[in-house]
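A selection of the complex's chains, in situ.
Order of writing sets the chain letters: A and B. Residues in each chain are counted from 1.
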Amino acid sequence: MPAGNWADLPQWPTSMLERVRKQAPRVHCLMNTVVQKLVADGLSALGAIPSMTSSTEEVQDFARKADALVVNLGTLDKQRREAIGLAVDVAAAREIPWVLDPAHCDYSPPRARFAQDLLQRQPTALRANAAEYGLLTVPDRVVAVETGVVDHISFAGQTISVANGDPLMAKVTGTGCLSGAVIAAFLAVDDDRHAATAAAMLVLGVAAEKAALSASGPGSFEPALLDALAALDGGDILERAKVTG
Amino acid sequence: MPAGNWADLPQWPTSMLERVRKQAPRVHCLMNTVVQKLVADGLSALGAIPSMTSSTEEVQDFARKADALVVNLGTLDKQRREAIGLAVDVAAAREIPWVLDPAHCDYSPPRARFAQDLLQRQPTALRANAAEYGLLTVPDRVVAVETGVVDHISFAGQTISVANGDPLMAKVTGTGCLSGAVIAAFLAVDDDRHAATAAAMLVLGVAAEKAALSASGPGSFEPALLDALAALDGGDILERAKVTG
């Protein structure tokens, strides 16, 4: 179990990244309308294949072709709420991994209630911040990612902490939403849900650090992050990884 | 009243920008779907906190947490029309500033009628171009921003003119929509609605001039504009400001 011995097995995140690039998993995104483009470009840069429709007529056809799903509750409306239910039905029936990002559910009680209902459907991983966790009860089998300056990825009583990333990420709308999609891509290529989720957070965090080296501000950081995701190699990860647990 | 004596008080736009960065006002955006990402990133680069939902179930919860509102009528549909009404109700009840941008209402009679209805609800500021003003009757208490090569900001019989900006802004979809959101952020930190609106137009115009120095075209201008908004300081503003009135 990589989570138990990072020091002995530092190659696993790189190995998973290589599998994402080789297998090019299809990740269907039920994504808020603000960041659909960034999330699609981020998945493509990583080597995965994004799709984005939230149409109730079409979402099940897309979910049937997907290797993983990410469900983000930003800019939630009736149609996407219904589409999410339909897509999760397909994910459950096909036993493909799916990630829940309750995106600011602390701002909106109906969104928080919907997030809790979705948690009962056993997503593979939950990505949320401390304020969002305060409103949610997480089932045992769900990998719990608590994002912050240091990201804590907990499962089955163990926690992996990842201290990589850059403050500019907080200045670019959608980098958090992208992390949910990157987790889904990694879950699609490895059955160790704890290690795969941690590897995804590590890869995005290291890419952000590389991007910050060439960025002049939040505007130039965004294309630099996509360039870094596409160019990232095992050397970058080994050199920069700040992982404990 | 700064508007009356720009020459004596050239520090007020910088002072307001510093307050935006320090207070980080929450700006809720009822924004056309095309430019949500740019407007969110522009507000973040400036130091404000954007939110974007147009869902009728959620918009009031977000408006209750907001310090200002921007209502943009681009890509208007039934749901956003209803959400706008709900959000303006909250803004009126909480007496927070809100900005109306009728976005191409000259293309669509129903949009023009809706814009006129909203004007009767007394937005703090109206941002429009000459063609749009031709269709609208502006109540006295509304700050009227007429955009063009020179922007004219009029209130209570006085006009402040701002001649800053760059032609590349017209080549990047959403820079005009962003200006409405920047106005909302400045209105959130200063009660002088005339001066705050003028300062917002000045700050965005100066940022555009700085961005144009490093841009190779409209594509590289957009990230450069966000970088410039994040880096702008009082020296840039004093050096470049072309303000009269």
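Going forward, a residue touches a chain if its C-beta (ideal position, glycine included) is under 8 Å from a C-beta of that chain, and two chains touch if they have at least 3 such contacts.
What you see is a predicted model; the values in this text were computed from it and never measured.
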Assembly size in copies, with 2 chains present:
3
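Here is the rule we go by: only the chains that are shown with their structure count from here on.
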Measure off the straight-line distance from the CA centroid of chain A to the CA centroid of chain B, and report it in whole Å.
33
Residues of chain A touching chain B in the complex:
32-35, 37-38, 74-78, 104, 107-111, 170-174, 216-220, 222-223
Given the complex with chain A, which residues does chain B contribute to the contact?
33, 36-37, 40-41, 44-45, 50-58, 61-62, 65, 79, 222-228, 230-231
